[in-house]
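All protein chains but one are shown in place.
And now, chain A:
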Amino acid sequence: MPAGTLYRGREGMWSWVAHRVTGVLIFFFLFVHVLDTALVRVSPEAYDDVVATYKTPLVALLEYGLVAAILFHALNGLRVIAVDFWSKGTRYQKQMLWTVMGIWIVLMAGALYPVLGHAVREVFGS
């Protein structure tokens, strides 16, 4: 196999890959989430039992991952719209991706305490 024929992609391709992966993950969670919410039609106890698992430290970590996926998909989705509809969108697609990642890091830092604070207190005691 000749060397150097594999296209390893640039910002555009990797953001496209990340958009797909996060989209599929969010969609699968959405199925589960509608099903667990439907338990309010069964009984308050059934619903509260399942929601209790959402409050465990391990699932809190998954929630932080869910927030990460949703924030990236939302911000990068706005970038995709800008690329499609803004006349200079393609020219600034890289700058827009770095803007997306900057906002993403800030929001993820902001979500750290609200989403994971209770899990940290439970694991390490307070």
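The working rule: contacts are C-beta pairs under 8 Å (C-beta built on N, C-alpha and C of every residue); 3 or more make two chains touch, one makes a residue touch a chain; residues count from 1.
Note that in this section contacts and distances are computed from a predicted model.
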item	value
Undisplayed chain, where the name is taken from the UniProt record, one of "Succinate dehydrogenase hydrophobic membrane anchor subunit", "Long-chain-fatty-acid--CoA ligase", "ABC transporter substrate-binding protein" or "Simple sugar transport system permease protein"	"Succinate dehydrogenase hydrophobic membrane anchor subunit"
Chain not shown, touching residues in chain A	20, 23-24, 26-27, 30-31, 34-35, 37-38, 40-41, 43-44, 47-48, 51, 54-55, 60, 63, 67, 70-71, 74, 77-78, 80-81, 84-85, 111, 114-115, 117-118
